[in-house]
Structure formats: C-alpha cells, structure tokens
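Would you mind keeping the following structure in view while I ask a few things?
As you look at this complex, bear in mind that one protein chain is not there, while each of the others sits in place.
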Amino acid sequence: MSKDPTIVAFLCNWCSYTGADLAGTSRMKYNSNIRVIRVMCSGRIGPTFVLKAFREGADGVLICGCHPGDCHYHEGNYKCLRRFHLLQKYVSQLGMDKDRIRLEWISASEGKEFAELVNNFSNKIKEIGKSKVRKTMEEWT
Amino acid sequence: MEEKRIGVYVCWCGTNIAMMVDVKDVSKEMEKLPGVVLAKNYKYMCSDPGQDMIIKDIKKYNLDRIVVAACSPRIHEITFRNALENAGLNPYMLQMANISEQDSWVHTDRIEATRKAKSLVAAAIRRVIHHKPLKKRIVNVHPNTLIIGGGVAGMSAALELSEAGKKSFLIEKSDQLGGTAAKLKLSFPYLNDVVNDISNLIKRVEKSEHIQVILNAEVQEIHGFIGNFNGIVKTTDEKEYSIEFGNTIVATGLKSFDAGKLKNYGYWKYSEVITSIEFELLVKQGVVVNKKGIVPENIAIIHCAGSRNENYNNYCSRTCCMSALKYANQLRNLLPDANIFEMYADMRTFGRGCEELYTSTSRKGIMFLMFDQRAELPLIKEDERGNGVVIEFKELLSGEEIQVPADLVILMVGMEAHENAKSVSHLSGISMDSNGFFIEKHPKLDPVATTTDGVYVVGSCQAPKDIPDSVSQAKAAVARILATILRGTVEVEVTTAEINADICCGCQFCISVCPYGANSFDAANDVSVVNEVLCKGCGTCATACPSGAISTKHFTDEQILSQIEGLMAKVHELEELETN
Amino acid sequence: MDATKNNKSKLKLAIYWGAACGGCCVSVLDVHEHLYDIVAAADLVFWPIALDTKYKDVEAMEDDFIDITLFNGAVRNSENEHMAHLLRQKSKILVAYGSCAHLGGIPGLANLSDKKELFNRVYLESESTMNSEQIFPQTKTEVKEGILELPEFYNDVRALNQVTDVDFYIPGCPPTSDRLLEVFTAIVSGSELPPKGSVIGAQMKPLCDECERKKSDKKQVKKFLRPWEVIDDGETCFIEQGLICLGPATRAGCGYRCIKGNAPCRGCYGPTPDIIDPGAKMMSAIATAIDSNDPDEILEIIDSIEDPAGTFYRVSVPAALFRKKIVENNVEVKIT
Amino acid sequence: MGGLTMNTRVNPDFEKELQKYGKGNWNECFHCGNCTAICPLSEDGFLFPRNSIRTLQMGLEKKLETSIEPWLCYYCGDCSETCPRDANPGELMMALRRYLTTRYDWTGLSKKFYTSAVWEYAAIAIIALLVIVSFLVFLPLRPDAALMVNESGGVMINSLVAGVSPDRFVTLIEYGDWLMAVIVGGLLITNIFNMYYKTIIADKTVKIPLSAYFKEFWQLIYNFVTQASFSKCEKRSYWLGHLLLMTGYTIMFIIVVVFLPYFQIEEVVPVWHWQRLLGYYATFGILFFLGIVIFQRLRKNPITMKFSHASDWIFIIMLALTTLTGIILHIFRLAGMVEATYYTYIIHLAVLVPMIVIEVPFSKWSHLAYRPFAIYFSKLKLATLKEKSVRKLAPAIS
Partner (left out) sequence: MNSSSENGNEFHQKVHPDTLVIGAGIAGIQASLEIANAGYKVYLVEKSGTIGGHMAMFDKTFPTLDCAACILTPKMVEVGQHSRIDLLTCSEVTEVNGYPGAFKVKIHKKARFVDQQLCIGCGSCAAKCPGKAPSEFDSGTALRKAIYIPFPQAVPNKYLIDPESCLYMQTDGKKCGVCVKFCPVNDCIDLHAMDEELNIEVGNIVIATGFKIFDAKKVARFGYGKFPNVLTSLELERLINAGGPTEGKITFRTKDKKGNWVFKPDGGAPDSVAIIHCVGSRDENCNAYCSKVCCMYSLKLAHLVKEKLPATAVYEYFIDMRAFGKGYEEFYQRIKKEGVHMIRGKTAKIEEIKGSLKLRSEDILNNRIIEQLADMVILAVGLEPSDGVKQLSEMIGVEIDANGWYKELDSLLDPVGTARQGVTIAGVCQGPKDIPDTVAQASAAAARVLQSIESLKEVEFI
C-alpha cells in the first residue's frame, strides 16, 4: 500500500474541533491520514508546533480556527493568521512548498465543509508528495 | 523524575467504535509503550462498570495518569475527570483520544482507522506523561441574574427567580414587556384568551421588587466569568446602568420572516395579502378587514411562508401550523359564513391537545389544501372574475392545478434571528449556528446551558418554539442558576496562563495581545503578570511570548510537542512494520 | 612556553577554532591584563592561532590530558570534525565557546543553500572569477610534487553539539570577556560546576532585562524597517520603532553592547532555556505584533521582512528544526 | 406559470349542497389513504374513496360529475370502520351515488325526490291513488265475483273484473306493464346514456376504440348477474345476501312483467309446481335479505346501516310492501276469498306501480343499471390505458 502522506491538524476547541465532531456525528466520510491535536484557540498555534510537526515527519499541517469575528476569545484567529503568513514565507525560504501548511476557518456547524477540506487538502499533499524534511534533517553525510 | 504509571482504557462505545476500530488490537499495542502499566478495553467506558474499573485500577496499581480512548472529550472529559477525582487522583491527570467522532465514524477502512487510533492513543500517552496536577478554582457566585429579553421566556425566568427571593435585571430592547406573546389574542391549542394572562404576567413582573425592569435598553458590554459578571446597560435616552450579576439568561426570541421576500405572494403588491402578525392585530380589535377595508368572504391561510425552503429558511418554524388553525377558528367565529382555505405542506400539530384542535377545526368547514413548499411557491395574482386575488398552485392530494379565490390572504411567516443576534452572541460569549440560533451546550445533556459557563439560552432564540416550551426552558435555566446561587460557589476552569518570573524580562509583548486585559506589567519587578481571574486560557499570549516565559496550564508547549512526537513516532513505527 | 610540560598545579587549557572568524580567539585577548591571571592559573597547551602546537602533538597526548578546551567556530569540513572528535577525546571539559560552536553562528547561514549552489556561486558565477574549465577544489589533487589534500567540504554546517558531546556552552559572538573571566575564575577556584550541557556565561532572562531602553506595551507594527530607515531616538525600544530586535528572545549577559551601539540585537547569545527552535519563538512574537487583521495588509507588512530565515536565525540556522535547505522537486528557491 | 392550463377554481359551497344527499363529516378526512388501501375494489386509475372525498372537499363539481368511482363501491363498510378520523368514507360513496343519480336524470325529478322526501311520498301517493281509482272506476269487481272460484278452491284471479274477460284482463295488465316498462326503460336508458356521455365522451384524456366495447361487453353481463367484484370484499356474507335478493327480484320481475300471461293464470298450480317454487324462492330471497336490512337499519349497526337516507327507507319499504301484498294476495287467492283477493290485488299494484315508476329511473333502484355499466366503462378505460401501471413496483419517489 503506497505510504499515504500524514497530515497533522491543529483544531481549536470551540469551532473547528466541534465542526470535526459534527462531521463525525453526521457520519461524513473523509481521508483517514489526518491526525487531530486539540488546542483551546487557534491563537495557541505558533511556528514552533508546525515546524516540530514537519521535523517529526508530517507531510502536511492543517490549522483550523473560527471564522473571523466568531472566535470564542474574540481575536485569537487573527493572531494565528498573522503567524501563518510569516511562517509560510520562512518555510518557502528553506525550500519547502508553502502549500504544505494550510489555514482554514471552520465553524461549529460546518461538519461538511471540514470533511471536504480534509479530503481536498490530503489530495493536494498526495500531489505534492511526501515531505523530505525529516529525512533531510536526519542526514548527517 | 519518579517513574510514570499510566493506565490506558479503550472504549467500544457499543459498536460505534468497535465496528471500525479493532479496539483489542489498539489496547494490546499500547501495552508496549513506555510508562504504560495496563491497557484495557470495555463496551461502555462512560458507564458505571466502566468508571468503576478505572477507579479500582487506580487504587490497585497506584496509577498516576489515565488515558481514555473513546468519544470526543467535549462530551465525556468531565465524566472521566470526576471518576479520577472519586479515585483520589487529580482530575487533570487524564488525557482523552477521540477515536469515535474523529476516527471510527468518519473512516471506511478498518485497517486505516485502527492504525489512526493507535497513533492518536500513543500521542495521548506521550502527552499525559507531562500532565501536572491542577486544582479547580472556586469562585463565589453573585446572587443577581441578568436577563436579556423581556418576552414571555425572560419574564417567566425573572418571576421564578423573584419567587425564590433572588434579584434579576430584565433588559428589554423595545418600550414594553411581553414580546411576541403580548401580540396574541388567543393561545393554542385550547383557544383561551391570553390577553389578560399576559398582562397579569407583565404586572406581576413590574410589581415584583426583586426584578429591576429596564426598557428601551441594550446591554453594551459584559465582562468577567460565571459568578462574577459585570455589564453596562445603556437606554435609548442615554441613561447608563453598570450592573453586577452572577449568571446571564439570553431570552431575545426571534423576529418574524419578512414576507416581502416572497415574490410569488406579492405581499407589497396586493392589499389583500397580510402577515400573521398583522392578522393578530386585526383580530385583537375584533374587526377582520383587508387593507382595502372590505370584510372578506374568501380567506386563504398559507403555511410555511419563508420556512422549509432552500431559498429562504430551510428549517421549520414549529408554531405556524397551530397558529394557522387558531386563526381558522377565530375567522369562523367572526365570519360564520366566510369560505376559509388553509394551504399547508405537512400539518404539524404535534403538541398536547393540538391534534384535537386540528380535528375540531376540520369540522368547521375549512378547506385544507396541500402544496409543495419546497418547489415553486403558489402564485398570487389579480382575480379577473371580481375583486380580490387568486392563488394558483398544484394541490398535491388531488393532483389538480387549482385556483383559490381570496380577498384576504394570511401568510404564516416563519421566525428568524434578529439582526443584532450576532452582537448579542458576541456580547454574552456564546456561539450561533448557520440559521442564527444560539447553540446550546448539548441538546439532550444540557439543553439550556451554553459552552460559556454561567450563560443560558432559553426560548425561541435557541430555536423556534411555542410559549409553554419557552416557559419550561426559562424555568429550567432558573433551576441551574438557583442551584449555583444556593451553593454560593462554583468551580471555574483552571487552564489559565502562568508567567515564569525567572524568564520573563518584561518585554510586554503579551500585554496588548490579550483581549481580556488579563496580562499587565508589574513595573516594580519589571515582569508581566497574569490576572488568573480574567484569563480565559486561550493561550495566544503563550505563543506570542518571545522568551517562552508564558505557558497555559494543561496546554503547555512541552505537552503539545510531546503529543506531536508521540503521534508521528507511532505513524513511522507502523509504516516500517507495513513495508518490511 | 612548553606546552607539554606536565605541571600538575596548573590547569591545561586548549583553545581551538573550527569554521570561525577568529573573533572568539581575539575575545580571549580582550581580557587584557587579566590574561596574566589566566596564564598564571593555566597552561595553554594548544591554541593554533597563537601557539605552534601541531595536531600530531595533540594526538600524542593521552586522553583527558587537557583540562578545558574552548572550541569556537562551527564544523564546516572534515578537518573541523576531526579536531572536534580529537579534542573531545583529549579533554575533560569541552566547551562550545561562542555562537558558531554553540548554534552554528554566521557560517551556519550557508545552510540556506547547499554545497552545489555554494561552489557554483564561488567558483563559477562570482563576477571576478574566470573558470571556464569549471575547476572545483578536490579533496585530493595530483601535482608533480605529490598529492595535495584538502579537507572534505560538508554539505551543511553543524554546531559543535551536532558532531560531538559538549559539556558547556558559552554563547556570544563573541562572548564578552567579563563573562569569560567569571567562568574562568569559577573553574579555577574549583567551585562546583553547573550540570552538564548547561549554558554558562549568560543569564536565564532575555536581553530586555538588561536593556535600558524604554519599553511599553505598544508592540503593534504597521511596517518593519531596516536600521538605516529609522532615525533612532536612542531611548525607546527598537521594536516599538519598527525594527526587529531579537532581544526579547535572546539571553542577557552580553551587557546589551549592540543596543548600546544603537543596533538592534541579533540574538547571538542564543535562546532562553527550554526552547527547541531558536528563531521560531521570535518569529511568532513579531508576527503577533503585526498591526492588521486583513490578510492582504498582513502580506504587505510581511513583505517588509525581507529575509525571515536570515533575520530570526542570524546565528542559529544549524540549531533550528529546519537546520538546512530542503530540496523539493517542484520548488525553485529564490536566493536573495 | 400556471397561466396556460386553466386552473380549475375550487368551490367551497358545493360540500353544503352535497350534505342533502347523505350525512357524513367528510371534511374531517385528513387524507391518510387508509380507506383507499383497505378497499379491495379500488385499483390504479380508479382510486376511491379518498380521491372522491378530496374532489368533494374541493368542490370540483365537474370532476365529480364525470367520475364513475362511486359506482364501483359496494359499501362493505371496511373503510368507514378503519377510518382514523370517523369521516366514514363509505357513507360518502353512498351519498355520491345518490348525487350522481340525480345528475344522470335529465328530468330533474330525481333531484326533487332525493332532496325532499315529501316530493317522493307525494309522487308515490298520487300514482298509487291513480292506480286504485282507475281500478275502482274502470275495472270494478264483478257482482258475482264470489263464483269466480275454480275447482281447486283458488280464486280465478283474471276474471274478477266485470265486463272484461280473463285473457283481456291479463293483456290489459300486460299492456300496462309494457307501457310502464317503455316509459321507465326509456328514462333509464337515456339516463344511462347521460352517464355514458358524462363519464366517457366528456373525458378527453382517453379515447376508447370501438373494438374495446365489444371485447369488454361480457363484463357488463357478468357483473350484472353475479356482482363479481362484491365478492372481493372482506365480508362475503353481504355479497351472498345481496345476490339472494338480486336473484329473487329478477325472477319476480321476469314472472310479473315479462311472462305475466303465463303466470297470472286462473288455475292454481300445485305447490311443488316449478312456477310456485320459483315464486316462493324469489319471495323468500327478497324478504329474507330485506328483513336483515330493515333490522340493521333500525339498529343502526353495522356502520353501513348507520345513516339511512329517506330514499333508502322508501326503496326498502316499497319493495317489502310489494312482496308482502303479493304473499297476502297469494294466500287469499288460495283460500278462495274473492273480494280479499281483488282488493289486495289493487293494493299490490298500487304499491308496485309507483315503485317501478319512481324507484327505477329516479331513485335507488337505478343502481341496478348504473353499477354494471360503471364497471363496464371502467374496464373500457382500463383496457385502453394499455400501459396499466404495474402495481408491484418499488415506488419511484422523487
């Protein structure tokens, strides 16, 4: 079986994690190569977590937060948006395809949208192919 | 560091998980991980025997950390934390892995789903190693209650509280109490005259010394958390009240759908076409005439105006069928020999006494016609054969394309969210679904509470409902509030931020980041400090802190990084297993 | 001075430089007159920049002969690696002295490109080079006198701890002499050494703790500027003036000498404790300081940060999670 | 949008109009489809009774007038028993049959009789009087009637009238019969044509080829004779009872009208003679079933007998009186009581003639004709609608 790429997803507890649960209760089907880590707000997700995920071998990182204006803590998602763009610039400077990192807004009632997002992102990552970060960094020749 | 003793429990959840995830294989695999003392699986972990098993194991094997792989932590993290507490273990030494809503229910390949479950549980195990015991914070509860919305739900809640001797602030946007209920003449299903019932209710609210009614007022801001809220209310004549309260009840109700949007009904074009709200006014004055002032001979009542249709509102507004029957009865009394037509999609008369009203109304010579409210709506146009209009549509029960003459058409407009619903949800820190209704914590576990402690949603603002159901919900919220007031204190979430003074250099990056102003600069010690009372634990400042001095309890960098490591390590291990 | 004299009372001190600029060795001299105290307390047995001890002399020493070795400079080629292993074998305490040994330093920036791009740039494309036959340096070249050998040029630069086991780190580019002195006197006085692997000669708190510039909570930036684009008022914190200063993410201990020279901190003293990626935290802080919520405006402001990798990892690319260039097939990289 | 096809306008008043033809709270029906499903006679293309209730509720007069579904129902009452809303659909079909009878009758008398019982009673009384007077005046009893007893002691029935020979008397009666038959038959046939026009000709949706008429003709006879579809109803006892009555009545009709001369003869044939047996069977058939019906209608149980319209009673009573007077006539005749026979004979005719004249074309009797024709017409339509929807398919739902 071809090694399916692995995607690490950081979901905020109030909106996107609830949306993912809703996709579950509505029995939507999506690609199983995604692994979810729950944080209280998308504002908690910073470059360190994303870089660590890639360093540990993730092929794609998905960050989801509440729609602008819906954040349970009012502004967490805006901060996440700012870090996301700077991080994309940094990683492309290091030679990694910046589309391996994706930020989307998923609300508590958007189960279907979450399922579609996962499928479409995992297809995109399959297209780009598996990430070489872990191999490159562990190579000491 | 003393050695960690972890217990892992994988739940079948009946067949919900077991049908797609090989739970036995997962629990066997987890035994190999470092720190894991035992790994078991059981049919219903959240049940009595399930929780007992955890409690007994903790005592028997003196476990100090528990991982439960089951459904979403949003549903049962509290349940298992209580189980840990009963076993004498700090409730925060628990980590859950969501292998049902986010694994077995959403994948189709059993091998893949089981492999995913293994990496999720391995990640949870690596994370729980870094969990630290946390003590729940107890805060006092202010006995007053803020009630937003002076409709029948808000008033019932205020009255129930005042009869228990508790004070409440009743804030009403318009200039009078009563909301939609005040506009009614009769109620369904027993067609009792409610005018004086509602006015008595309003009088009792105005008379009660425990209820401070503030009309023409809107809440500008709310700060604080359960038990310790404070807010500012501003009235249209610029008066300002700053109030303190322990709980909030949102009872803002709904407004009626704007009939003008329904092109086919020509609400603005024809004076014969009125909405149910306008009909209530007419019938209250006891004279039923259309806008031309003519007493109608043919009256058509059209259900589902703006409801159950993709182009307008997709949901059912629940109370219009019964109101329509009520109107048919009122019309029959006022105009004994008028022809009354009632056009419905599904006759939804489900409540107590409602089917009986439907039966008795059918005996009153009312022609019930069925139309498909999801297809093209019936068309209203001029009646060539005389004054008044004609409604043309396909009647489903006979399959005939028919024409109904009418010189009065009553549109049973559905309900929808107020324009300012979004700002109310912001204000009180609750969330709204795609239809604009406020989201309850759990439709069955907790139908009136919200994910924000101390804030309750009652009445139609949570979803369209009739008066008795709204009153039930209002009193249900009061039950929970009375319980917290009587106990005097309430436990508050404790995953707030904390600043390590040895590392913090006072660079003040974190001050402006916090929307709640929980971080402040202590000039004396040249460090920033967190006000645990205001902090809600979102963690944005922890990620913004350049020196890593700030971390949020239970979501520290170390915990999340180790969760990532555990996750990916298991993925690679299984991949190697796969290839060779 | 006879380095090999076996004088029991004196400590045997060795200083070596790998891929370095020599600044660290010079910083040892910066102690000025205290040099005599050092020399009094310790014998310099190996210090290529100053003494003529040969490699084979070091190889001749028995293990742990040297008490303390201050290894500065990164590991760029096989010679640096060889000496690193050798000195590790020969010395009781191996100290990564200075940013290059500690984090990879300025040479570490080479990791943003790979060996092929470097060689092309240096030996083909550089404006002053005429190399039509495309001759590249080889590890072995035949000449009539015999075989010339050069050390192998590794594909990436590494910090000392990525090559061998390091006891202590003294950060700084170069480390300030006062810190060196304090460390040295501490060792000489035989006081109890901190746990292995800890960073010495620097504080736990970031630079802002020392820095006298006025700080406030107005950390919102509409546009990031380069030092020459701002008339610095000399008092307020650089970040509040739109300059990226890595002070808040860098350990104090250097006496904020750069900021005294009106230049924003470059982070040479390395990250604060328990940080797994030196640049990521500062990048996160700076991004959070962007004063806009509109995606396009954010991109615009980020355009004003020309070179995130170079800015946030000035001295620490090899110590980063993304420690070197990743070659992905479909991504061509714009070399600034 | 809907402009093209002329939408038929609903008429809420029609339902009040129909109340006259039968009591039933049909507007209580909420269209659950239970009655149509429970009825074994309802089939695709001719669904009833729900469809008819709907048409009635909406006041689609034209559609109602052209529908033959009411005639396909034999009123077994299953639908009314199981109706969740007590809308008793069975009674509606009965009312519709009465209504349709008035619509088919071009003279308008039927409507008068159905809508006001007084008219019907009056009409019957007038005709009865007419018969009695005409007898008393034109065919008085012979003074020496007492002699008119034949050797076996039975009254020579045909020779009771003064101045008229027995065969002459019989032919007179026969002429009367035929005259009545012609008038009444004519009316009935024209009504049947009216029914044919309304249900087949006016219905543009289906064109019946000529060949179908002959191919399906056997249906007409078969259903007339056996009421085959009634046998499909759950309660077969209703069918048998009705069959008994029908056969008895037909026999009586044939004996009295068609072969009058061979039956109304002077001699009194012995008991076991086939003519008398035939008579006794016919009488028993009618009386037995009528007895049950009358008993049930009085007790208003079962549900089919719960609502009795005036026309129901009149039809039953007239039929019963005719039979009873026939029996008494027979007894008096056998007993040789000449005067009694004569007067009973007059009364017998005074009941028989109005029944034929009123009931046959204008009232309940007409269902004998309309039902078989309705079945025949329905078979015609079904035969031409070749693509009869295959019943046992999985419902293709949008």
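In order of appearance the chains are A, B, C and D, and numbering begins at 1 in each one.
The rule is short, and it goes like this: a contact is a pair of C-beta atoms (placed from the backbone, for glycine too) under 8 Å apart; a residue touches a chain by one contact, two chains touch by 3 or more.
Worth saying up front: this structure is predicted, and the values here are computed from it rather than measured.
Peer 1: In the intact complex, which of the depicted chains does the undisplayed chain touch?
Peer 2: In the entire complex, chains touched by the missing one are A, B, D.
Peer 1: Which of these touches the unseen chain: B:Pro133, B:Gly260 or B:Gly353?
Peer 2: B:Gly353
Peer 1: Touching the hidden chain in the complete assembly: which of B:Lys4, B:Arg65 or B:Arg318 does that?
Peer 2: Answer from the full complex: B:Arg318 touches the omitted chain.
Peer 1: Out of B:Ile111, B:Ile138 or B:Leu445, which touches the unshown chain?
Peer 2: Only one listed residue reaches the unshown chain, and that is B:Leu445.
Peer 1: Kindly note down the residues of chain D that lie in touch with the hidden chain.
Peer 2: Answer for chain D: residues 30-38, 42-44, 47, 50-51, 82-86, 389, 391-392, 394-397 touch the chain left out.
Peer 1: By the contact criterion defined above, which parts of chain A meet the unshown chain? Give residue numbers in ascending order.
Peer 2: Within chain A, the residues touching the omitted chain are 25-27.
Peer 1: Which parts of chain B are in contact with the chain that was left out?
Peer 2: 12-16, 18-19, 43-44, 46-52, 71, 75-76, 79, 82, 86, 143, 152, 156, 160, 163-166, 187, 189-190, 192, 194, 197, 201, 308, 314-316, 318, 346-356, 359, 396-397, 399, 437, 442-448, 462-463, 467-469, 471-480, 482-483, 486-487
By definition in this document, only the chains that are shown with their structure count from here on.
Peer 1: Could you give the separation in Å between the centres of chain B and chain C, each centre being the mean of its C-alpha atoms?
Peer 2: Comparing mean C-alpha positions, chain C is 56 Å from chain B.
Peer 1: If you average the CA atoms of chain A and of chain B, how far apart do the two points sit, in angstrom?
Peer 2: Chain centres of chain A and chain B, defined by C-alpha means, are spaced 27 Å apart.
Peer 1: Between chain A and chain C, tell me the centre distance in angstrom, where each centre is the average of that chain's C-alpha atoms.
Peer 2: 33
Peer 1: Give me the residues of chain A that touch two or more other chains.
Peer 2: Counting only residues that touch two or more other chains, chain A contributes 46, 48, 52, 75, 79, 83.
Peer 1: At least two partner chains per residue is the criterion; list those residues in chain B.
Peer 2: Residues 513, 540, 543-544, 557, 561 of chain B each touch two or more of the other chains.
Peer 1: Considering every pair of chains, which are in touch?
Peer 2: The list of touching pairs comes to A-B, A-C, B-C, B-D.
Peer 1: If we count contacts the way the header does, which residues on chain A are in touch with chain B in the complex?
Peer 2: 1, 3-4, 6, 8, 13-15, 17-18, 20-21, 23-25, 27-30, 32-33, 35-41, 43-46, 48-49, 52-53, 56-58, 69-70, 72-76, 79, 83, 107-110, 115
Peer 1: Show which residues of chain D lie in contact with chain B when the two form their complex.
Peer 2: My answer: residues 1-2, 5, 7-10, 12-13, 15-16, 25, 27-31, 51, 54-55, 57-60, 63, 85.
Peer 1: Which residues, counting only chain C, touch chain A once they are in their complex?
Peer 2: For chain C paired with chain A, touching residues are 112, 155, 158, 162, 276-277, 280-281, 283-284, 286-288, 290, 292-293, 295, 298-299, 302, 305, 307-309, 312, 320-331, 333.
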